[in-house]
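A protein chain is absent from this complex, but the other protein chains hold their places.
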Amino acid sequence: MLRLTREPIRIDDLLSAVGDPAAGAVVLFVGTTRDHNDGRRVERLEYEAYPGMAEKEIERIAEEATARWPIARIAVVHRTGVVPIGDASVAIAASSAHRADAFAAARFTIDRLKELVPIWKKEFFDGGAVWIGDQTGRDGSWQEPAVVKGSPS
Amino acid sequence: MLRLTREPIRIDDLLSAVGDPAAGAVVLFVGTTRDHNDGRRVERLEYEAYPGMAEKEIERIAEEATARWPIARIAVVHRTGVVPIGDASVAIAASSAHRADAFAAARFTIDRLKELVPIWKKEFFDGGAVWIGDQTGRDGSWQEPAVVKGSPS
Amino acid sequence: MTIRILLFASLRERTGERALTREVAEGTTAADLLAELRRDLPALRASGRISLAVNEEYCEPERLLRDGDEVALIPPVSGGRGCLQRERSE
Partner (left out) sequence: MTIRILLFASLRERTGERALTREVAEGTTAADLLAELRRDLPALRASGRISLAVNEEYCEPERLLRDGDEVALIPPVSGGRGCLQRERSE
């Protein structure tokens, strides 16, 4: 289960997806919408994705996690569109025979996802809205684009 | 929510228990009954607890996790009695503003729990049963008891 | 060569464009295209870091474009940790 959805994320579906009689450990990460950020009171979040590429990147990251740790199964679901406070925007589940591997794979997957998957978060607060990560250079000048080092294998 | 139960563990209850609008990250660990161990095919597991002490130790570990990391809430449920293959025997959920803390607290809590909480696991396999961890000394002789260093603060 | 360009999130809002089509010369690289775009779309100049993807895959700036390529301009993703870097360990 590796996908984007516009519906509320059903955690049970992820846990079922990684269930495996050979796996003694399941680690689940859920990212939820906080009611504050940078001292602002957040009203809601909205996520926009580049759908085809986002799903490809999620698959690639899941493959990488599976290659690095002896995990049984992995599931990743990211919600797009408006996500109310307290709701899950992203959920990742990994199962393995031993807990160290499940923890490592889940942690790796959410870190990579936040870094690489083309999904953007717009924060709506009292008095405005901002795209998270969209900071301009200090002097407003153009910065060289950050390009990707090393193409995937 | 820090407790023992003889009923199936309801993961949704743990997730609800740690839900907090100020927490952007939830990490859940679920330990399930594997169908094999040490090359044996496992039929079922049975957990026995020293109930009063087990709950006290769980509370102590949760307090320690809360003191060490800025977590919002933590939940720990351990099942006792017969646990069929694939069912959860233990579940831990921790929520926090940032994911690194939720991961660290959940990992710490399950590691400490497995080390300290007086709950014992009996493995039933084809042709026998064994209490996990109950290895006698190599020569069958008496070993000095492992005593606890440093009393809790 | 005809190139399709996609803009997302802050870049989409600032430029008012979700998708563009441009004709470019043979030998144009991804970086060349981005330079052309920032010349023509002043809104892009005030943006922070932008990464590039060709046909749904992150690319190097010197990547040569081909007719029919889909180029995406990718502002920092939701992790908000600054620039994108694929640091594959393999």
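Order of writing sets the chain letters: A, B and C. Residues in each chain are counted from 1.
In the analysis below, a residue touches a chain if its C-beta (ideal position, glycine included) is under 8 Å from a C-beta of that chain, and two chains touch if they have at least 3 such contacts.
Computed from a prediction, not measured in an experiment: that's the story for all the values here.
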| request: Report, in label order, the displayed chains that the undisplayed chain touches. | output: B
| request: Decide which residue listed in B:M1, B:A17, B:A97 or B:L116 touches the omitted chain of the complex. | output: B:L116
| In terms of residues, what is the contact footprint of the unshown chain on chain B? | 47-48, 50, 52-53, 56, 64, 67, 113-122, 131-137, 140-153
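Keep in mind that, in the parts below, only the chains that are shown with their structure count from here on.
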| task | By CA centroids, point me to the most central chain in this structure. | result | A
| So what's the Cα centroid distance for chain B and chain C, whole Å? | 48
| remark: Averaging C-alpha coordinates per chain, one finds the centres of chain A and chain B separated by a number of Å equal to 27
| request: Send over the residues of chain A in touch with two or more other chains. | output: none
| request: Specify, in ascending order, the residues of chain C that touch 2 or more different other chains. | output: none
